[in-house]
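The complex appears here minus one protein chain, its other protein chains still in place.
This part shows subunit A:
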Amino acid sequence: MTILANILIIFFIVVGLVFIVVTAIGLFRLPDLYTRTHAASKSATLGVMCILIGVFLHFWLIEDHFNPAILLGVLFLFITGPVGGHIMSRSSYIAGVKPWSGTVRDDLKPEIERMKKEQGIK
């Protein structure tokens, strides 16, 4: 039973570590603020969720201590991680950070111009 629990815990922690390393490589290598935000928000959230589920299973199965604070932390990170990345990228677009020169498509630009025109009329 302990070996089975250890296999489950090691599986979750290894998946989380892979995603954390992918986050670090993405923040290190990608050329642009928006691609870096994309790397940091999604894969970091998934990695920390997997590692915290591994910690929760360790305390539940090995040490018989059911700790709901970890599940609450997983839920909070699942809600707030992508929201933080999105609001950061939107505010830096409004502040005028240029996208990378290889960007194919920019969907936010006509929306921002329309909003500026409405506010100028009002």
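Here is the rule we use: a residue touches a chain if its C-beta (ideal position, glycine included) is under 8 Å from a C-beta of that chain, and two chains touch if they have at least 3 such contacts; residues count from 1.
Throughout what follows, contacts and distances are computed from a predicted model.
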| item | value |
| --- | --- |
| Among "Inner membrane ABC transporter permease protein YdcV", "Spermidine/putrescine-binding periplasmic protein", "Glycolate oxidase iron-sulfur subunit" or "Na(+)/H(+) antiporter subunit F1", UniProt-listed name of the chain not shown | "Na(+)/H(+) antiporter subunit F1" |
| Those residues of subunit A which, in the complete complex, touch the missing chain | 6, 10, 13, 16-17, 20-21, 23-25, 27-28, 33, 36-37, 40-41, 44-45, 47-48, 51-52, 54-55, 58-59, 63, 65, 67, 69-70, 72-73, 76-77, 80-81, 83-85, 87-92, 94-95, 97, 119 |
